[in-house]
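Each remark here refers to the structure printed beneath this line.
Removed: one protein chain of the complex. Kept in place: all other protein chains.
Let's look at subunit A:
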């Protein structure tokens, strides 16, 4: 059963009279206990999508349904209550912790808000329990965030996110500012917590290697649109969209001697300042055909679980497209 569903979500920002289409018709579902990775370059709209899923931003249009409840229809009060089930870990571990509040109180705050019936002693007991669970000790509770290492700070962020036992946690690049060795251990922790507590993750990242380690399914975003989605292993080993191929060809293979097909893209990622009237990759795509610039291509199924927003995937016959190629 899906714990979260996004239906045709759009987010248009107005910046100095210009419209920016940050998220453009994205639909996504997350099953219970599943990790869905959202990958893309900066500016692809993936972090905005995460904030929409959390209800921190109300989308311009579209619906966010969490466990059968449409978040957009909730009152502010009900939304705040819902936040105990819907949590977030941010990319910048230090910036996401109030520099003036001791670690123990940072972790205790969600309990203070959502479980007011707990006594101070009960709260502190839970804080120590969760500190130990994320690999720290009770002694850390009395420190200020700046007296901890980056990895420890991120563990605090994780502890704060899971102390109310949420069902879904949005991980917004939780490991990208950490050292490689620390990164692996934080990823292990996240995986163990998921197994123990059956948490669903939305894992936002630009790092394909990390995504391969942690996620069950992956959605590739480009210019506010999902251009390809499917099971992680399939998308990473058998990418269908030219953009996914280009992303993969830009990363190093971990298999010695394996050569990846080099897929060049032309130019830079454009500003998503116009409502799209053509394929988002049009103008940069190596395999573009004239039809690509006639309409915005939406996701088409390759098979049951794998969708691609490209007219020219190998799985489909040109005849299916309904036009001469």
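Here are some notes:
Note that contacts are C-beta pairs under 8 Å (C-beta built on N, C-alpha and C of every residue); 3 or more make two chains touch, one makes a residue touch a chain; residues count from 1.
Convention: contacts and distances are computed from a predicted model.
Chosen from "Dimethylsulfoxide reductase, chain B", "Peptide/nickel transport system permease protein", "Cytochrome bc1 complex cytochrome b subunit" or "2-oxoacid:acceptor oxidoreductase subunit alpha", the protein name that UniProt gives for the omitted chain reads "Peptide/nickel transport system permease protein". When the omitted chain is restored, the residue from A:114, A:140 or A:306 that touches it is A:114. Remark: the omitted chain is touched by one listed residue; of A:87, A:194, A:229 or A:244 this is A:87. Residue-wise, the contact with the chain that is not shown comes from A:96, picked out of A:11, A:24, A:48 or A:96.
On the side of subunit A, touch with the chain left out of the figure occurs at residues 54, 56, 80-84, 87-88, 90, 92, 95-101, 109-110, 113-114, 157, 160.
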